[in-house]
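See below for the structure under consideration.
For this view, one protein chain was removed and the others were kept in their places.
Entry: subunit A
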Amino acid sequence: MWGRILNLVVKELQQLRRDRAAKFRLLIPTLVQLFIFGYAATFEVYNVATIVLDQDHSQESRELVARFAGSGRFQIVETANSAADVRRAIDHADAVVAIVIQAGFADDVRKGVSAPAQVIVDGTNSNTALIALSYVSRIVADYAQEMEQDLSRRTRAGARPPPTVTLESRPWYNVDFNSRWFFVPGVIATLTLIMIVNLTSFAVVREREVGTLEQIMVTPIRPLEFILGKTIPYFLVGLALVVVIAGVGTLWFQIPFRGNPLVLLLGTALYLLCVLGIGLLISTVCKTQQQAFATNFFVINPAFILSGFSFPIASMPDFMQWISTINPMTYYLVVIRGTFLKGVGLEVLWPQMLALAGLGIVLLASSVLRFRKSLD
């Protein structure tokens, strides 16, 4: 049995070695995506195009505008003269945020009553809008607090300033909310899924298309041997891929790795079983490479969305949440983020490991069962 499996593994690796294009298909898109995620994918927002309509023309209003400009988050691209200017700028996407300070702002601030300032945000990109708004409220809150303290100092000289509550948030594991720390480890799971599902599903479908599968079927090889012979080479390729991505992530992008590499290795091995199982299952269903391509797309995208990579599973409807529980990527992401950023080990990650092992066994077993040595 092992002799025959070894035979298949050797053959598969020989084919892979001959196939220059395959090497490029594997390595180049992986690195390109990794660098795109590392450099371009960020939740942080800088230099938001901002238009200002200051109808108060006071020291106070200028001070508030200066704080926006000084934060680095907003770039004042225009100073408007009328509300119409503001509407036009937002409509034409010249500005994403508008700060409107109404007349009487300074008087109200000095009196200590609620002062009218309005912020308009282009909500068409709700993600950017939300993030920009959170900066707005932070800047305004700081300003208000200082004004208040200032006011109380001036009006009640010598008296203690009024007590204020300051909320000090402390994000653990990623103190600066660095997007890169969040994306790069997650990319390991995504890229492994895309690359290995494609590779394995095509590996069998290609043989079916060319006709060599029929030739294999008349040999005494058993389905389990065939599936293992197809699995082992791509398992090795998958491991190499993860090592490359993790290496670039830690060395180039300086993503901290705080856990035990062996725990990540175990999780990766179990995840690869699942991914290989998905690829093989697709290949037992599809007759042509086009079908396999379409099916892969159909599987990979939902797997990504329903994994908790960037959209919180807890916010999903029950049915989607249920799907995410049979999605191997859901568990692997926990393992990856746990080992990279949290530095936790098996004592925490064992449920994810068990889930991955279970899913992997079910997926691989069903592909063995589905792979019949007959053309019926």
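To be clear about the criterion, contacts are C-beta pairs under 8 Å (C-beta built on N, C-alpha and C of every residue); 3 or more make two chains touch, one makes a residue touch a chain; residues count from 1.
Just so it is clear, contacts and distances are computed from a predicted model.
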Record-based protein name (UniProt) of the chain missing from this complex, from "Cytochrome c oxidase subunit 1", "Amino acid/amide ABC transporter membrane protein 1 (HAAT family)", "ABC-2 type transport system ATP-binding protein" or "Polysulfide reductase": "ABC-2 type transport system ATP-binding protein"
Residue among A:18, A:57, A:111 or A:138 touching the omitted chain: A:18
For the chain left off this view, which of A:25, A:110, A:222 or A:342 is in contact with it? A:222
Where does subunit A touch the missing chain, residue by residue? 3-4, 6-8, 10-11, 14-15, 18-19, 210-212, 214-222, 373-376
